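Note that one protein chain of the assembly has been removed; the remaining protein chains are unaltered in position.
Now for chain A:
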Amino acid sequence: MGVIDPVIGFDGLEVRLGARTVLNGLTGELRGNAIGLLGPNGAGKSTLINTLLGFHSPSKGTAHVLGLDAYRDRARIRGAVGYMPENDSFIGNMTGVHFVRYMAELSGLPSAAALERAHEALFYVGLGEVRYRKVNSYSLGMKQLIKLAQALAHGPKLLILDEPTNGMDPIARQRMIQLVKDIRKEGSVRLLISSHLLRDIDETCDEVLILKDGRVAALCNIEAERRSNRSFMELETVGATEKFSVSVRGLGCECASFPDGRIKLVIPENIEVRDLYVIASEQGVQIRRMNQRRDSLEDIFLRAMESEAGRPTHVSA
């Protein structure tokens, strides 16, 4: 597989708003098809998105989007990006199709093509039947969907979604998540999704950037992280635990024994769980409980939050 060009890159990015340093020395490259942006309130997520859209100029360092300088080339970036803001943002006295067409024309589509794409985008997100209603008559979920429709209408290369499931009921949320998954699967659009809901990021993203106090707290490939933790295992045994541990080490496992028969293992790829049962049977050890554990996004997030500020916990390309 060839090397994927980074969607977003930072090099010592610092953004100051007044006297406050909101982003502080961000460095890294994001190459995923769907990138999650996580962090507690005030971590700098929205400022980062605004910087990527060219609304803020970096006080130090640079940020790149699709290989373009985020501030210098902001007009070209905005043409290639679809942005769905977190808060209500629309023109309420326009009909849905009129609004999406307007936004598509602003992105550079000729008038007729913009109208055609507006209809398509509205049907795609599920607002086809209400496209001639005024936007201010839409429900909260519909307003979220029309923001997505306008972000998609011009066929962006990068879709930036800021809290896409904000204020949605579970059914609407599931629909939005499914739409995001479909867009990701289609493959022509890369995604940057900012959310405070770990589950949304977990379901849709393959890479995650976690910010804390304006610094990179973690930048990791979620898939790779999961794979690396697939072989982590906890056992509760009864019997000759020490002898069992020695035999397991002989298989090439990393092993740590604890009182009360508890054993923690990291199993190499060539070892099956069945091999552990065989050894236990040979040595008369009972395995009372076996917990094969993988790191969830929540673990990664919590670890990032607990780590020393400014020191990324894990970086994987």
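Methods note: a contact is a pair of C-beta atoms (placed from the backbone, for glycine too) under 8 Å apart; a residue touches a chain by one contact, two chains touch by 3 or more; residues count from 1.
Just so we're on the same page, contacts and distances are computed from a predicted model.
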Discussion item. As a check of understanding, state which of "Sigma-70 family RNA polymerase sigma factor", "Cytochrome c oxidase subunit 1", "ABC transporter permease" or "Putative oxidoreductase" is the UniProt name of the chain not shown.
Written reply: "ABC transporter permease"
Worksheet item: Hey, which of A:V97, A:I183 or A:I267 is the one touching the hidden chain?
Response: A:I183
Worksheet item: Which one touches the absent chain: A:G12, A:G67, A:P110 or A:P268?
Response: A:P110
Item to complete: Pick out which of A:P6, A:G79 or A:G239 touches the chain that's been left out of the picture.
Response: A:G79
Worksheet item: Mind pulling the chain A residues that touch the left-out chain?
Response: 17-20, 46, 50, 53, 55, 75-76, 78-79, 81, 83, 85, 87-93, 102-103, 105-110, 113, 117, 120, 123-124, 126, 128-129, 135-136, 147, 150, 152, 154-155, 182-183, 186, 188-189
